[in-house]
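Every protein chain but one is kept in place in this view of the complex.
Then we have chain A:
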């Protein structure tokens, strides 16, 4: 919402994230350039969600590191499943959770912050939903609500985990417009996606991941037939008898 954007790049150096000792993301190096719009694509179990959590600082790297240049604020949109939709809370209060970086546990919510939250609700097409309980929303409406919270967070780097799942065409078109706006404002956006047509149409950069990085670069090259075949070859099962990884740390 503010015009000035700090250049916010996320650099990965030989990053390995594990579940137990098994790698979920294996020796990944590269950079999400400031203002870039990148899709992360890969088969189920490829480590996409784990990577986003690693980028947000929620999953401690087993090896390598994630470095953030400048003082950028990161916002993560998790998959909807992690939300307790039976919790008795009104939509506006959910949107105002996005103010956490400023309000913290105890600072007051100023009138203009509140007004921004109301605006954000209107921007995602939920005007008039301020006092509606979250439990009464449909899946698509809930996703719109979470986008409104992201708007209020006003982050420099946005990490979106399957943002268009389980929403209808109209909702996903509306939400996609917000993603384009963020890109236009110079924010860095990274989204995990499954719809390859959508990726080819809207996302300039793609990281194709199958635990090991397969390709990272301009979307047309990254999603070449050869690369996609390589990604499909990933063995989903953990190799229990696997020896220690010998690649240079």
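In this text, a contact is a pair of C-beta atoms (placed from the backbone, for glycine too) under 8 Å apart; a residue touches a chain by one contact, two chains touch by 3 or more; residues count from 1.
The rule we apply is simple: contacts and distances are computed from a predicted model.
Chemist: When you check the chain that is not on display against UniProt, which of "Benzoyl-CoA reductase subunit BadG", "ABC transporter domain-containing protein", "Xanthine dehydrogenase subunit D" or "Zinc/manganese transport system permease protein" does it turn out to be?
Modeler: Per the UniProt record, the undisplayed chain of the complex is "Zinc/manganese transport system permease protein".
Chemist: With the missing chain put back, one of A:24, A:41, A:76 or A:208 would touch it. Which one?
Modeler: A:76
Chemist: Determine which one of A:133, A:204 or A:217 touches the chain that has been left out.
Modeler: Only one listed residue reaches the unshown chain, and that is A:133.
Chemist: Give the residue, chosen from A:105, A:169 or A:233, that touches the chain omitted from the document.
Modeler: A:105
Chemist: Take the complete complex as the reference. Which residues in chain A touch the chain that isn't displayed?
Modeler: The list for chain A reads 56-58, 74-76, 78, 82-84, 87-90, 93-94, 97, 100-101, 103-106, 133-134, 149.
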